[in-house]
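A single protein chain has been omitted; all remaining protein chains appear in their positions.
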Amino acid sequence: MKNIFIIARNTVRLEIRGRIWLALLVFGLGYLGIMLFLSDLVLKELPMVKAFALLGIYFFNAIIALFLGTTSFYRDVERKTVYFILAKPVSRAQFLIGKFFGLCAVIFLTSALLAVAYLVVIALAGGGFDALGLLAILMQWLEMSLFVAFAMFVSTFSSSLLAIVYTSAVFFLGHVVSALVDDARKMGIGGVRLLFVNILYYLFPNLEKFNIRDVAVHAVALPWASFGYALVYAVTYIVLLLFAAIWIFEKKEI
Amino acid sequence: MISFSHVTKIYGKRKKQRVAVEDFSLDVAAPICGFLGQNGAGKTTVVKMVTGLLEPTSGTITIDGMPSSSAESKQKMGFMPETPYFYESMTGIEFLRFCAELFSAGDRDDAFLEGLLKKAGIAEARDYEIHTYSKGMRQRLGFAQSLVNDPEYLFLDEPLDGLDPIGRHDLKESMLALKQEGRKIFLNTHILYDVEEICDEVGIIHEGKLLYAGSVKNFCAGRPLEERFVEIVKEHEKKYEERRTKKEA
Partner (left out) sequence: MKKPYLKIIVLILLLVAVVLSQVGYDATKPTSVAGISANIPPDFIRTVDVGFHASVASFLWVGTMPEILTAILGRGMEYIADERYVNAVDPKLGYPYAFTVITLPAATHYAGRVTDALAIGKQGIENSDPDWRIPYYMATDYFLELKDMKNALWYYNLAAHTPGIPDYALRFSLNFGIRSTERQKTKDLWATIRDSSNDPDTKARAQAYIDRLDMFDYLDEASRIYQQKYGHVPTSTSALVAAGIIPIVPHDPFGFTFTINTDGTSGINTTSSFNAVVPQ
């Protein structure tokens, strides 16, 4: 456990020193600043300010997660920096899990900074303290953690570029597939086609359940049961992906 | 003692297999053992197997009777990889701190770590980020980090590569000093002169096979090491060719 924490802490230190992370964070903060301007010019309603602000936070976090998830671990293995670590009493599992927690911590830090900016923007737009918005950002962070776990899993067996492609495709599918299944059922599509879509639905990360932005934007009641299931889903899926990643990594010739 | 027992390492699967190390058996008791071979002979593969970076396809490697890849063995081990790659945005002292923390002995204080940097000759660069280091400085840092846990056994893969003459001299002096302290050093190199100068024993590996293991003096028998090395390699190649021809016939 101690080694996991040390590697995680070191990962946070390294990634925060990275210029790309800083640039994305600055862009994210800049985007939220623009929200103040837009809320007067174009978007007259508080729900719209919230919608676009939350979208911006999500968008920047997604880019950071994609970048970190597909490069951080892969880079350590390809450049053989991992030799220093794995020659010490650190197992491959500890290294991978430590990396994962480190990357999640970086995204949490990004989310926290953007959340502070978000609260300021909403307060200035007349929305007071937006607790539901914070919850939506927390769920976004959970989604990004699952995203990072998937990216790391793919990085154990493919190059950085391919990992970006696979992860991006799954990211897209993860949001679209639940709507597709709903629409297919409504249209009465069945048989093999629906079976195929259902397999995708259950097998690939289903990310739409972490989207409670509508709840925050429209200030409706939070469906606590489905919220709970989403948490369980995230934890279980992350464990599954990390388990599979460790299994592959332990067999990898480095 | 480091023991290799019938260790084989095969890369790849089925038709694309490559035998990197074949039926390698060796007991290393000498303070400084030089592991000599040409490029691609299997030296790095052997070191990576000892340090747990690779798993042997068959056979066992032990250190004082414990599997070399176990956490207990790794606590006693220091490793310097060939052409070390670091986390470039870390400083020298940060990197050593990070490495030290990964051992169960816990944090080493900065005074100890600075001592290592001094021993390696890069104390003045302690607070510089590693991406500013020269190749020689990186080699020295790689050597310093192999000592953070005060190891009994040191595995150094081409440690003198890329060092200037002063650096080479200093590092060799350090190795001899470590020998005096009772540590065991397993040194991978293809530089015959270095083996002659500091090694007590030599293991000669060629195409994954151990051709000789024993004292340097006995191996040379009064002749230059280079001459003996070329002789033993050619002998092996000749025998291999004869066996292959016989098989085909």
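Details
We just call them A and B in the order they show up, numbering each chain from 1.
Criterion: a contact is a pair of C-beta atoms (placed from the backbone, for glycine too) under 8 Å apart; a residue touches a chain by one contact, two chains touch by 3 or more.
Just so it is clear, the structure is predicted and the values come from calculations on it, not from any experiment.
Though it is not drawn, the left-out chain touches A in the full complex. Among A:Ala123, A:Ala169, A:Leu195 or A:Leu240, the one in contact with the hidden chain is A:Leu240. Although one chain is not displayed, chain A still touches it through residues 42-43, 45, 47-48, 51, 179, 183, 186-188, 201-202, 206, 209, 214, 223, 225-226, 229-230, 232-233, 236-237, 239-240, 243-244, 247.
Going forward, only the chains that are shown with their structure count from here on.
Separation between the centroids of chain A and chain B, computed from CA atoms only, is 41 Å. On the chain A side of its complex with chain B, the touching residues are 3, 6, 10, 13-14, 17-18, 79-81, 83-91, 253-254.
Residue ranges of chain B in contact with chain A, taken from their complex: 11, 51-54, 71-72, 74-75, 77, 79, 81, 83-87, 89-90, 98-99, 101-104, 145, 149, 155.
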